[in-house]
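Sharing a structure with you now.
Only one protein chain is missing from this complex, and each of the others stays in its spot.
When the chains are written out, they are named A, B and C in that same order, and each has its own residue count from 1.
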Amino acid sequence: MKIGKATVAESAICTSDDETIVVRGADLCRDLIGKLSFSDYFWLLVTGQRPDAKASRVIDATLVAIAEHGLVPSVQASRMTLAAAPDALQGAVAAGILGCGSVILGASQDAGELFLRIDALAREKGLSLEAAATEVVRGLRERKLPIPGYGHPLHKARDPRVARLFEVGVEAGTGGHFVHIAEVIESVLPAITGRDLRLNVSAAIPAVLLDVGFPATALRGVPILARCAGLIGHLTEELAHPIGFALSYQATREQRYTGALPPGVTLKAKE
Amino acid sequence: MKIGKATVAESAICTSDDETIVVRGADLCRDLIGKLSFSDYFWLLVTGQRPDAKASRVIDATLVAIAEHGLVPSVQASRMTLAAAPDALQGAVAAGILGCGSVILGASQDAGELFLRIDALAREKGLSLEAAATEVVRGLRERKLPIPGYGHPLHKARDPRVARLFEVGVEAGTGGHFVHIAEVIESVLPAITGRDLRLNVSAAIPAVLLDVGFPATALRGVPILARCAGLIGHLTEELAHPIGFALSYQATREQRYTGALPPGVTLKAKE
Amino acid sequence: MKIGKATVAESAICTSDDETIVVRGADLCRDLIGKLSFSDYFWLLVTGQRPDAKASRVIDATLVAIAEHGLVPSVQASRMTLAAAPDALQGAVAAGILGCGSVILGASQDAGELFLRIDALAREKGLSLEAAATEVVRGLRERKLPIPGYGHPLHKARDPRVARLFEVGVEAGTGGHFVHIAEVIESVLPAITGRDLRLNVSAAIPAVLLDVGFPATALRGVPILARCAGLIGHLTEELAHPIGFALSYQATREQRYTGALPPGVTLKAKE
Partner (left out) sequence: MKIGKATVAESAICTSDDETIVVRGADLCRDLIGKLSFSDYFWLLVTGQRPDAKASRVIDATLVAIAEHGLVPSVQASRMTLAAAPDALQGAVAAGILGCGSVILGASQDAGELFLRIDALAREKGLSLEAAATEVVRGLRERKLPIPGYGHPLHKARDPRVARLFEVGVEAGTGGHFVHIAEVIESVLPAITGRDLRLNVSAAIPAVLLDVGFPATALRGVPILARCAGLIGHLTEELAHPIGFALSYQATREQRYTGALPPGVTLKAKE
């Protein structure tokens, strides 16, 4: 069935014959393997260009920052999946990645788009970043939308990864324009929301990445790739020391059934 | 419901409070972000130890080697999924990762286990590696099992990534023990199978990784993490230049329906 | 980590002890197995109530209508995934389900919400359904949003499943209120869009389901469950007569690489 207009597959990423594999205009074996770090290669795959030294340092730092944060829900889902289907590691990784959605890890993308909107508004209307941020954040609040990248369930003061990522940006010598926008939003938030919502890592990541030219459309890919590494760490541990079923047991120890019982049926109490 | 004996979740990977995140015995913000490459961090997450210089070089090379090889089936599946569900990048990545199975990318793990079995057999019985390889490969053939990591649909002569990965192993100064086993298998295969099956990248990866001490149980994680990077490259291109539906259209242009038609029903020919 | 306020898991769906399983207030073994059809059980699971005769007939018809439509993109993705990972049937099913997104099968949910919005607007403002539909559809067009459930790449005249589902609604004796709204939208579309976009199955399904009281929040579940059945049909065929790799081969026969070649590299033409 033909859906849409395009009928021939065009791609600028890779071509090959039996002797040579070309990726993004480079010979994979001659130019890339053993010569480029995996993070730099990720940048090349996504953007078509090799990263400069600043970009190289920042993309590495963001991938390290977001790869692992313990037994978060998506890691639990992944370990439970491996416990039930131990032959299919790829299925357990996939289950974990499916939890990188709008609420948890996808906020990086949304925060990056927020920064770009504020930046564009300031330019278009000749506003200060403070004024532009105030206007955009107010708009979000009026439509009862969340402010992506601000507030964290555990790190009530600032998430410690934020300061470190901003420091890496400074060390790398980026201009810091989008880091500045991220901090401007943080400064205007209390007056608008009445709450002291601090920058979390999902705002820091797009801020430092936009400062080195990473494309906004690929921002959600950064936490996904990073978490993939964390998930493989957890799943390797799960194979050796399984806790997937222990997690599911603990999760329901205090569970309450709020439905009805059928006439004539009584159940034993859980131990 | 309690399944199995463990009831408390234990993990040696990560702990945190509101100010500090500890990963594998290091302070994430103080010791890791901006100080360790993402590949080295992957090694740390999986093994609990930082890689030495050899391991660092080899893990990077393998991740780069296997991340991208064009519009392979799992990439097509992923791009078709994004075309149908463009809001959920994580779903398209997951669909692509689900194609890292025993036939395509999972062979790395199986090949690594094959090398370890041959190595163990040679030690146990005091056999030469040639003799041990012959015995193990014969056993696989008798049970009509495939030889994982040998033969490639496109690269009929040796997959060019093999030579390059082995070269990186030499450059890094690894002992090359498992690379040697991989080549021994290649040398005994024609006599046993009657076919000139050459080492492919799925055998080269575990060979060089086992030579630097990467755990065999985590081998399947390497192509999965690598492909995750490749998939994000493709999906970023898909958002800008969609071909997901074009691929599915092309795939079925010559499709044949081999079932029956109901009485009285005729269908128009496809254009 | 505590995210959000709820800390105890409450559910009204199922409870059990070692002898009895209670689902939605019924004894699974005594009251349901062998006494209720799977479609009726699906309705019970989702709504907490048994369907009446009308609802029973309509839910069955919608599940049959949308389960199968040949080698659509999500089926191709699923068959390619099984070809690459034949040990993990669940992974191939999951890959296929991941293609039930906003563009392809998820439109049922969006169309249902569209009907409810028009219905609510007509009531609130005392408008005719024609006027309400015109206002809502105009709003969508102004924001360049698609009209979910109208138009089909293959069935340019009306999708034949639409008439049949509406007929089943009439046979079952539903009031037909939402079917009427669906047809009103179809009648106002040409004047607003300049295109003769006909009702497709993704609009017919929510129309007949809302007419028997199916909850709008669960509409997306209907095509997902239905496609799960279709996918299992395809994957059973794939195990016996594999075409997953043939599909991916065909898909890229005319593929064009639009990137650069490295200096000094030429590639052989594809056969």
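Rule of thumb we're sticking to: contacts are C-beta pairs under 8 Å (C-beta built on N, C-alpha and C of every residue); 3 or more make two chains touch, one makes a residue touch a chain.
Please read all numbers here as calculations on a predicted model, not as lab measurements.
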Chains still shown that are in contact with the chain withheld from the display: A, B, C
Selected residue (touches chain absent from view) among C:42, C:115 or C:178: C:42
Among B:17, B:124 or B:142, residue touching the chain not depicted: B:17
Residue among A:29, A:98 or A:228 touching the omitted chain: A:98
Chain C residues touching the omitted chain (full complex): 1-4, 6-21, 23, 28-30, 32-34, 36-39, 41-42, 45-46, 57, 60-61, 63-65, 67-71, 83, 88-91, 93-95, 97-101, 106, 154-157, 160-161, 163-165, 167-168, 171, 215, 217-218, 220-221, 224-226, 228-230, 232-237, 239-243, 245-250, 252
Positions on chain B where the hidden chain makes contact: 1-4, 8-20, 22, 24-27, 30-31, 48, 70, 72-73, 85, 87-88, 90-91, 94, 153-154, 251-252, 254-262, 265, 267-268, 270
Positions on chain A contacted by the hidden chain, ascending: 70-74, 76-78, 80-81, 83-88, 91-92, 94-95, 98-106, 244-245, 247-248, 250-255
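The rule is simple: only the chains that are shown with their structure count from here on.
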Far-end chain from chain C, centres as C-alpha averages: B
Type of chain A:chain C copy interface by residue overlap (half), same or different: same
Turning angle required so that chain A lies on chain B, C-alpha fit (0 to 180°, nearest 5): 180
Whole-Å gap between the CA centroids of chain B and chain C: 33
Distance between chain centroids, defined by C-alpha means - chain A, chain B (Å): 23
Inter-centroid spacing, chain C versus chain A (mean Cα positions, whole Å): 28
Contacts with two or more other chains, residues of chain C listed in rising order: 70, 72-73, 85, 87-88, 91, 94, 251-252, 254-255
